[in-house]
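For this depiction, one protein chain was excluded, whereas all remaining protein chains were kept in their positions.
By written order: A, B and C. Residues from 1 in each chain.
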Amino acid sequence: MHISTNPWVWIAAILTLAIYSFLYKDNPFYKFAEHLFMGLSIGYGAVVLWYNSIIPRLWNPLAHGTSPSRFYLLIPIAIGLLSFGIFSKKYSWLIKYPLAFSVGAYAGFSIPVTFEASIFEQISGTILTKQMMATPWLAISNLIMFVGVITTITYFYFSKHHKGLLGKSARTGIVFLMLAFGASFGYTVMARISLLIGRMQFLLHDWLGIIK
Amino acid sequence: MLKKQIPLAITFITGVIIVITFFIPHPPFGRLQQDALTWYSVIFGFTMLLGVDSLVRFHYRKLRRREKGWWFSIIFYGGFLLSFITGVVSEVRFGDAFNINSSFMYFYNTILIPLQSTMFALLAFFIASASYRAFRARNIDATFLLVTAVIVMLGRVPVGYMLWHKLPNLTSWILNVLQLGPMRGIMIGIALGTVAMSLRLILGIERTYLS
Amino acid sequence: MILFILFSTITVKAFDTPNDGGGSITIKAYNVPETVKKALVYRKTEGDTTYTLAGVMSILSYRYVDADSTIKNGKPYYYRVDFYFPDTVISVVSDSPGIAYAQWYDKSKTSSLIFLIVFSTLVLVFIQLAKKDPEGLYIRKIPALDAIDEAVGRSTELGKPTFFVHGLLGITDAGTLAALTILRRVAKKVAEYDTPILVTNFDPIVMTASQETVKQAYTEAGRPDAYNEKNIIYLTYEQFGYTAGVDGLMVREKPGAIFLQGYFFAESLILAETGHSVGAIQIAGTTAKEQLPFFVAACDYVLIGEEMLAASSYIGREPVMLGSVKGADWGKAFLMGIIGIGVVLGTVGAILQSAGNGALMNVFEKILAFF
Partner (left out) sequence: MGFWDRFLKIDRRWVFLVVWIAVVIPLLKPLGLPTHITPPVKKLYDYIDRMEGEDKAVFLSFDFDPSTMPELLPMGVAIIRHCFAKKIPIIVYGGLYPQFVGMAKMAIDMAKTDFPDIVYGKDYVFLGYVPGLSLVILSIGESIQGTFGNDYFGNRLDTLPLTMHVDNYEKIGIVVDLSGSSIPASWVAYAYQRYGCRIGCGTTAVSAAQYYPYLQTGQFVGMLGGLKGAAEYEELLERNGIPTGRRTATIGMDAQSVVHLLIILLIILGNIGYFYVRRRERRA
């Protein structure tokens, strides 16, 4: 056994144990670690927001920029400030302005971006090419993949009765969906357990030095 | 008018301008798209600030009223100030808060990270308890899900190979083929649903957000 | 001498960078021998006597995009590229000057434009048709939405509260907007049955929207007096803090029905597991495809991806909304048609190509390249 002499390892280990104590029951140690974690990560988030957004996007252009158009940046700041209206009963409707802009902008951006990034990419991946049919096994696999795409889409067909061919296809689509969910389930479980193992190795190796 | 029509008009105009300028590189339109993105991120920054602000106020209220567990709010403020102040100090000292030698990154690596990964690792325990309490083969669909999950879980560890040496291959095939199709289908569905939703928002048909 | 002939075949072309807002010229080199080690691009304009260094050309793609801030539209720029070989340096001058222009239309985005037009037209046409003939509209059953009444009803019978848990994204997310519509339906039922509701929020803006939504639902149900703003609570703007908060409420209040609606991350499993353990009927909905498996395994009903986005049409049954859903469905049919045509063309093309006729394969490859 080689117990760590590094105080930071000790701090990390104690905090790790404090969080695990939640598994027994909610207790002051867990609450302590949880609140510390919340405070640190919000503070961290604030620093990241400050240095990655506010400084390069607002401060630098406004303070050091030369182009006259930089003062347009004051408009979104003014709109953004309206958000703080929600803290007052009387002026809470002011938030509708930044909201209206955000929703409009987000919707506007998402339309072409969704086409390019999600739809086209998925479709061009689904259209079977010659390479995808190179061997019989590959051909069968890709055919199954193709059926999976089509039947899943038909499951999300809302404006028609799901009966007859559409009904059968939608039903197959659900089965495909469940198989896919099962696969993704298995993978996610694996990842979470890997994390747990990582933490345990930290406790047993880095901190207590029980395992080599 | 001030509370409904004008916001709707703002949504419509912003949305339409951004969609159209996507296709026009010629100035000033090409730049408009970029500017709108900057505006959006600035305004979005405020909504994030609002979240942080609400949280800070929440704990302030708890402290002032000495609500149950108020002293945890002191811990919250302690953590908040610790990372915020070290962030500022590191920026001044190193010119970059993210410099590996800065105290900010040191706190990040030695405290925040272990806390974060421990939080995520808690999920392993919940998965185990959900496995026997909640994951039920209620119907044939749920059965498909659970059986596939079990195959994948076995196929990705050495035990699976020992049980049946083709299991890893079957797992890869499930992931490559069986999973790919439906995931694509679901993505196409969500994408089309999002576009339809965006159109409804721009046209002012969907206006829940203004209620 | 042989080397010289080899080198002299290099040509350099300078042209306006396509599909941009101007201020940029592309320089491309052709027939460059692979032995080249480095290629530097120099620029001069009318009136300059010497070239100045513009940048380093990629020796894999043999392309350099000169977007220097000094470049003005409509003005000719002359380029020289120096190719460094192990033993010599060859300078090649572009055969004509490059002139930058701004384009009015980005050709590389044609496919998006076509889809945008087709899709919006479909949606708009069906909205118009729906307005004219509201009777002819149909929407398939979505069991998870039908189960709302049952869940709230059962919760009332048991004398337990109903929980509505928002996801972690803000109000611009399509899933959050859909969740608000679902909340409205839930709140209306709750008001009718006169049973308590608790709405938990992650985001302060979503919280104000939720307050308005619930208030309206109570008014619609004719019970504005029963609305209590304190039932819509803000928890925290931090993932695990939120999870712990909701968990604690579930364990203490033992709700009879739980709605988990919106975009969730890793916490989905913890919430669903705790909800299941207190014996509540759970109706989940999310567009987060990574979290769907956990909801499907642990909840009674789940709105899967797009089902959630169709919720506002399903619940409201307004012709305009239903029309947009129908339009989106035709969009799906259109996409499936394209995939189908692509597959047929590709297969037939491949067969014909192996028989010596590559024309169809060319068409197919053009279609693929279109995306």
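One rule holds in what follows: a residue touches a chain if its C-beta (ideal position, glycine included) is under 8 Å from a C-beta of that chain, and two chains touch if they have at least 3 such contacts.
Just so we're clear, the structure is a prediction, and the values are computed from it rather than from any experiment.
Of the options B:18, B:56 or B:124, the residue whose C-beta touches the omitted chain is B:124. Seen from chain B, the chain kept out of the figure touches residues 96, 98, 100, 105, 108-109, 113-114, 116-117, 120, 124-125, 127-129, 131-133, 135-137, 146, 149-150, 153-154, 156-159, 161-162, 165, 168, 172, 175-176, 179-180, 183.
Counting the whole complex, the residues of chain A in touch with the unshown chain are 23-24, 125, 131, 183-184, 187-191, 193-201, 204-205, 210-212. Although one chain is not displayed, chain C still touches it through residues 55-56, 58-61, 277, 290.
To be clear about the criterion, only the chains that are shown with their structure count from here on.
Ranked by number of C-beta pairs in contact, the top chain pair is A-B.
Look at where the CA atoms of chain B average out and do the same for chain C: the two points lie 14 Å apart.
For chain B, the set of residues that touch two or more other chains comprises 19, 22-23, 44, 47, 50, 52-53, 55, 119-120, 122-123, 127, 141-142, 145-146, 149, 183, 186-190, 192-195, 197-199, 201, 209.
In chain A, the residues that touch at least two other chains are 34, 37-38, 41-42, 83, 86, 99, 102-103, 106, 111-112, 115, 119, 123, 126, 146, 149-150, 153, 156, 177-178, 181-182, 184-185.
By the touch criterion stated above, chain B contacts chain C in their complex at residues 19, 22-27, 29-31, 44, 47, 50-55, 58, 119-120, 122-123, 126-127, 129-130, 133-136, 141-142, 145-146, 149, 183, 186-190, 192-201, 205-206, 208-209, 211.
The touching residues of chain A, counted against chain B in their complex, run 8, 11-12, 15-16, 19-20, 22-23, 31-47, 49-51, 53-54, 57-58, 72-73, 75-77, 79-81, 83-84, 86, 93, 96-112, 114-115, 118-119, 122-123, 125-126, 141-142, 144-153, 155-156, 173-187, 189-190, 192-193, 195-196, 198-199, 202. Interface of chain B with chain A (complex): residues 2-3, 6-8, 10-19, 22-23, 35-50, 52-53, 55, 69, 72-73, 75-84, 87-88, 91, 96-98, 104, 107-108, 110-112, 114-125, 127, 141-142, 144-153, 156-157, 173-195, 197-199, 201-202, 209-210.
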